[in-house]
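So that we are looking at the same thing, I have put the structure below in structure tokens.
All protein chains of the complex are present and in place, except for one that has been dropped.
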Amino acid sequence: MLAGRSLFGGRSFSDVALHSASTACASAILLMLVALVVVLFIAAAPSIKHFGFHFLVTSEWRPNPLPVLKLGANGKPIRDPITRMKVVDHYIPPNFGAVASLYGTALTSALALVLAVPLSLGAALFLVRVAPGWMVAPVSFMVEFLAAIPSIAYGLWGMFVLGPWLGGDARWIHFGFIPFPAGIEGWLSNILRHVWGLRWLAEQNVNGVNVPISTTGRDIFIAGVVLGIMVIPIITAIGRDVLKNVPLAQIEGSIALGATWWQSCIEMVKFSRSALFGAVILGLARAAGETMAVLMVMGNSMTIPTSPFQPGTTMAATLAGEFPEASTNDLYRGALMEVALILLIMSLAFNIVARYLVVGKSSRSAMAH
Amino acid sequence: MLANIHIARAKLISRIMRVVCVGCAVLIVGTLTLITGYLLAIGIHSLNWSFFVNLPQDNPPGMRNSIEGTIILVALASLVGIPMGMLAGVHLSEYESNSRLASPVRFVADVLAGVPSIVVGILGYELLVVPAGTYSGWAGALALAFIMIPIVARTTEEMLRLVPGSYREASIALGATKARTIVSVVIPSATGSIVTGAMLAVARVAGETAPLLFTAVGSPYVVHNPSKPFPSLTLRIYELSNEPSPEARAQAWSGILVLIALIFVVNLGVRYFTRPRRTHR
Partner (left out) sequence: MLKLFSAMAGMLAVAAVASADVEIQAGGATFPNPIYQQWIKDFGAAHGDVKIAYAAKGSGAGISGLLDKTFDFAGSDAPMSAEELAKASAAGGDVVEVPSVAGAVVLAYDLPSVNGQLNLSGSVIADMYLGKIKSWDDPAIKALNPGVTLPSTPLTTVHRSDGSGTNFVFTSFLCTQSDDFQTKVNFGKTVNWPEGGQAGQGNQGVTQAIQKTEGAIGYIELNYALQNHIAFALVQNNAGKFVQASPDSVSAAGDGALKDMDAQKTLAVGLWDRDGDNAYPISSFTYLICYKDLGYLKDKAKAQAIVDYFWYASHDGQKEAPDLSYAPLSSGVQSRVEQALKTIVYDGQPLPPSGQ
């Protein structure tokens, strides 16, 4: 009688146990975020201290020092008579900067959104305003199945199927008698070179001459396409939920005022524009954080290419590719961790903004996806 | 007169845009069909019995250890992630009124769900691999659990909220403690949907590669001890994707097929669990 009663201030043991356990787990979630930020910050500290703000504006990523050779009287490097090696005057120390990775992340994400946003909005409008009732569930399922495909499958498909199709010169391939365009990048490149002002997108400067870029299908463009496909389900799903919640009165009202179907759609989109924008930002966050698919199709070149038809790299891909050797050099490891920290902060920022836009100040959400 | 032209044009645009919207949906569904169709076709083409039975060193090479590895890793991750996530979800839903944690935790859970998985892997490396001096299956499983917990927490919370308040009130009125109410009344009412949320999280982490890159790291052998470097289907596929030989590529496609089949089975299981039932038990 006594045991279950006043021991815990009138509550039973099971009450206290469940309450404590659930509170502990909930606090664990807070701890997880803190751990993430703190551990990355500490690990990035050597680099932050060394480079400071310059890290964010430097595009060079050089883990090895560069020699400045000692020149002789004739302007040629002096050679050590015994080892025959050129004599070094002094070394320029290693230098790291996040700009090349940031640029790649920004460009691929932008390409992904350019592809995904119109398609997703169109599909969301289709699901909410066009599709007959029986079609909504199966089509939604299929769109969401795109999200269930693991990113490594996208990477493999991008490497061996999409890449060869997109890359290479503009050509036609034949399925029996049916010709089918291939070398899409080649086609785009040919078109761009004839569009005034956009020529530079398809050319590169070699020894002073502008030469068309050879499109290999392993570049920023294909990474953008693959990311776009990966991001479509998110924007479509949230878009559909958001548009579904537009009050009927809005829609009926605009039709009553003589709007066409499309004009009433525009009204719906205008009504929920902040939530839709939030959906787009969520897609952006997903695209920016994607690792495997990008790593496998992007060509991994730590440079800032002028054209999307050249290889590049993103922050996530740099991390995945170069992290294993990080322990050998403190500054190198710190620089990689700083890139990871920037990626984390960027993704947190996107997710926070998106949450406000989609959910507003209320705590219920359509975001439990 | 002028008005008629405007109206006609607006109507035309409307009709065109309607078709465009249908086109968008068709394009998306078509792309999905193309991708999954290709993966299925080429995966089945390269699949053979030895794939499931042999190890990478055998001839012909197989992926038995990687398939086992993924199943074990996901099981271990779920062992940690699902209970913790569910308990957190219970807190967010049932204890919200007297908790200052609920609101920030909900916010943080939503935000954490969107963190890039490679960053989680790096965290796992720093906290679990370096101090232990070895890569391990535990590190991999815990990194996966890290991804699962916020997702499971939020879906559990949402599903519990859908349970009508009258159920809780009736239970309390009958003299049950709060804990008893939650465990015996609220949760069972939402079992199907909670399981859905958990299984969706499971399917998600089964396909993850990046968090395992620096934690479990992969192994060519059959490994059952999670304190050692641990094999995984996704890691093995990634390794194979870099190999130049056509056999390696064929293996990679088969691996993808098996992985997608696993994920699809989980997803289908989810749909089965959440099919509309006539009565609640």
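Going in written order, the chains are labelled A and B, and every chain counts its residues from 1.
The working rule: contacts are C-beta pairs under 8 Å (C-beta built on N, C-alpha and C of every residue); 3 or more make two chains touch, one makes a residue touch a chain.
Keep in mind that what you see is a predicted model, and the values were worked out from it rather than measured.
> Which chains here touch the chain that is missing from view?
A, B
> If I consider the whole complex, including the chain that's not displayed, which of B:V105, B:A179, B:V217 or B:L233 touches that chain?
B:V217
> With respect to the chain omitted from the figure, which of B:V19, B:A75, B:L174 or B:V265 is a touching residue?
Touches the omitted chain: B:A75.
> Identify the residue among B:S50, B:T134 or B:T191 that touches the chain left out of the display.
In the complete complex, the chain left out is touched by residue B:T134.
> Name, in rising order, the residues on chain A that touch the hidden chain in the full complex.
These residues touch the chain not displayed: 60-69, 76-77, 85-86, 163-164, 168, 204, 206-207, 211, 213-214, 216, 218, 299-305, 310-311, 321-322, 324-329, 332.
> Residues of chain B in contact with the chain that isn't shown?
57, 72, 75-76, 79, 129-130, 133-135, 217-221, 224-226, 228-229, 242-245
Rule of thumb we're sticking to: only the chains that are shown with their structure count from here on.
> If you average the Cα atoms of chain A and of chain B to get two centres, how far apart are those centres in Å?
Chain centres of chain A and chain B, defined by C-alpha means, are spaced 19 Å apart.
> Quick one: in the complex, what on chain B touches chain A?
Spelled out, the residues of chain B in touch with chain A are 10-11, 13-15, 17-18, 20-25, 27-29, 31-32, 35-36, 38-39, 83-85, 87-88, 90-92, 94-95, 99, 101-120, 122-123, 125-127, 146, 149-150, 153-155, 157-158, 161, 177-180, 182-183, 197, 203-204, 206-210, 213-214, 234, 237-238, 241, 249, 252-253, 256, 259-260, 263-264, 267.
> Would you pull the chain A residues touching chain B in the complex into a rising list?
For this pair, the touching residues of chain A are 11-12, 14-15, 17-19, 21-30, 32-33, 35-36, 39-40, 43, 118-123, 125-127, 129-131, 139, 142-143, 145-146, 148-153, 155-157, 159-161, 229, 232, 236, 260-263, 265, 282, 285-286, 288-292, 296, 316, 319-320, 323-324, 337, 340, 343-344, 347-348, 350-352, 354-355, 359, 363-365, 367-368.
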